[in-house]
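Can you keep this structure in mind? I'll have questions shortly.
One protein chain omitted, others in place.
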Amino acid sequence: MEKNVMETVKALKGRSLMEPFDFSVDELEALFCLGDDIIDNPQKYAHICDNKILATLFYEPSTRTRLSFETAMCRLGGKVIGFADPKASSVSKGETIGDTARIISGYADIIAMRHFVEGAPKAAAMASSVPVINAGDGGHQHPTQTLADLMTIHRLKGSFDNLTIGMCGDLKYGRTVHSLLKAMSRYNNVKFVFIAPDELKMPQDLIDELGESISWTETKSMEEAMPQLDVLYMTRVQQERFDDKEQYERLKDSYILDKAKMALAKEDMMVLHPLPRVNEIEFDVDEDPRALYFDQAIYGMYVRMALIVALLGLTPGELTWEKTRRLPLAIHPEAKEVACTNPKCVTNNDRAVKALARPTEDGHWACEYCDTVMK
Amino acid sequence: MEKNVMETVKALKGRSLMEPFDFSVDELEALFCLGDDIIDNPQKYAHICDNKILATLFYEPSTRTRLSFETAMCRLGGKVIGFADPKASSVSKGETIGDTARIISGYADIIAMRHFVEGAPKAAAMASSVPVINAGDGGHQHPTQTLADLMTIHRLKGSFDNLTIGMCGDLKYGRTVHSLLKAMSRYNNVKFVFIAPDELKMPQDLIDELGESISWTETKSMEEAMPQLDVLYMTRVQQERFDDKEQYERLKDSYILDKAKMALAKEDMMVLHPLPRVNEIEFDVDEDPRALYFDQAIYGMYVRMALIVALLGLTPGELTWEKTRRLPLAIHPEAKEVACTNPKCVTNNDRAVKALARPTEDGHWACEYCDTVMK
Partner (left out) sequence: MEKNVMETVKALKGRSLMEPFDFSVDELEALFCLGDDIIDNPQKYAHICDNKILATLFYEPSTRTRLSFETAMCRLGGKVIGFADPKASSVSKGETIGDTARIISGYADIIAMRHFVEGAPKAAAMASSVPVINAGDGGHQHPTQTLADLMTIHRLKGSFDNLTIGMCGDLKYGRTVHSLLKAMSRYNNVKFVFIAPDELKMPQDLIDELGESISWTETKSMEEAMPQLDVLYMTRVQQERFDDKEQYERLKDSYILDKAKMALAKEDMMVLHPLPRVNEIEFDVDEDPRALYFDQAIYGMYVRMALIVALLGLTPGELTWEKTRRLPLAIHPEAKEVACTNPKCVTNNDRAVKALARPTEDGHWACEYCDTVMK
């Protein structure tokens, strides 16, 4: 790796990852270069975590994400402790998230937390003595999914600039597409094509928020969009999202990717999907070399390896015996105590977490834990 | 190990194990020799899987089998990811077995799958990029149990030929005794003594199927059988199997192994049992040196070690960085799409798995997944 990349990686030591935008464009670039180096030279990294422990604290089952993290740590030579399910766990019995995080950070070197409460990983990170990775907090953030998406594009396209990205399916509620849109908006000359029925269109607020930084068109027709795309990001159109079941029945097949639609696409288009897939991509598309959603899961594992190495500040061939201390989290300098209105926010679900909000540009307050804007 | 044994072991690289008869007599012999070498030289194998990961996907809890696999991998220096219970897992939420297997095979180097659906491990193996071991699929197959039984006999008797094997208890429904019978039928001059009440006799179809290859007698009396036996394979007589509860009460003690019955046996007879034992072997038999069922569990672990080493194609002292790719599964060349009549078959429980059956010698079709014969 180049020297400036290595220095950028080193500067991530002790950081936590709460949302995809915690890292600058340069930091992400360095992380993906580290990921490339791990892919290309697995031996160099196979023992880098020999004396390190990852704790996977999953208060909500998410087998794919958990196994991706655990594999990542194992392939770095590290070990894993944790729990997979709140019911198999007694940690939550009357104990605050902060106390649990503080105890576990006494055992482990790094924590990946999945929680059904929004902002819970941030509350954990504030109490933990070691870096914390948000492995999904309710409907709020799932930053390592976005890193997996970006790593796949970076690895296979070489760059993020000048791409046309189609996003298809449920663009209204899909957390992954919102994060990916924001993340990709930071690169040059990226064009977006939003492919969705009226019921599931990309929210106007989000488009407004990104403003000039994105160039986009929208369509209801996959067929129309296909020929332009460099990347097609598929998500599922779920029946539950429709009030009108007949409307769902009429529309559902339009957003299923099949061989016929693939025939309209460029030869080097990438099909991505966060998985699990239900029926939104037909099984016979899997054999198409452009179907890269299973590779995407593998790149997700590699970017988690890169993330662990970076947050722990490790260097190949050099074992450190000191624990990597967590750096302070970025809290807005003008943040103050303002009650959050989101009932799923950790401030409303954990007696030790005090409400804390930052001023927004348009004069409101936004929760520092779950980002809900109080209006 | 001898050179030809090593070559036979090497030829197993990339294979999957779906049923005990996937391996030829020579292949099994080589596997057991490898097992012996692991027992005798643990150091040689203690780091052979240093950079390898086993995924244990247990859709049905089976603590003993799971811990045996996990211990096997740990004692080879490898690491383990997975889940122990479907409820703690989210993998099955609308996702096909094939998609799960394909994703997990991107993380792990080898998969052991336990599933309540018959044929599910085969569906997984077809989609996986790495070798898959069936760790039990409903009432269908449990090949590593049979390997454990055979490894124990091989290790302690030195050979399978010329043995008299008593099988006692529930011979009608017992999957383990049926598999062991078939497996032992491939060796020379093996005599079987079936010891069971009328209600639980060895099925005539199975005896007919094996035909000339087996030499057998049957009896209702353990006492009568004991003096002849080199191996006594115990199973439990369960009350649920009897329509007539009085009959059960009258018979049950006849099939309990106790010190008095042991007194009738040869000095070098082996008592085996697949465990767990409930009351079919009295606790005070445990101290008899011929009671080898706990050792059998240990040999089960060793044969799983041998299996992992063989399927991954590993050689002591040499780390390979490439993943071992799964070889194609053996599908009958005349197999075609014929619906399976077994409601527990994976073809009837997973929308991505297409029915597939092979012609049988007597003009029927047998499911390629669960082996049900459609008549």
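Note that the chains take the letters A and B in the order they are written out, and that residue 1 is the start of every chain.
As a convention for this text, a contact is a pair of C-beta atoms (placed from the backbone, for glycine too) under 8 Å apart; a residue touches a chain by one contact, two chains touch by 3 or more.
Predicted model only: the values in this text are computed from it and were never measured.
Annotation: of A:I48, A:L67, A:I104 or A:L356, A:I104 touches the absent chain (contact as defined above).
Checked against the full complex, the one of B:T8, B:N51, B:S68 or B:T347 touching the unshown chain is B:S68. Among A:N51, A:Q239 or A:T315, the one in contact with the hidden chain is A:N51.
The omitted chain makes contact with chain B at the following residues, 42-43, 46, 61-64, 67-68, 70-71, 74-75, 84-85, 87-88, 275-278, 283, 294-295, 297-298, 301. Hidden from this view is one chain, which touches chain A at 50-51, 53, 55, 79, 81-83, 87-91, 93-96, 98-100, 102-104, 106-108, 321, 352.
The rule is simple: only the chains that are shown with their structure count from here on.
Chain A and chain B have CA centres that are 41 Å apart.
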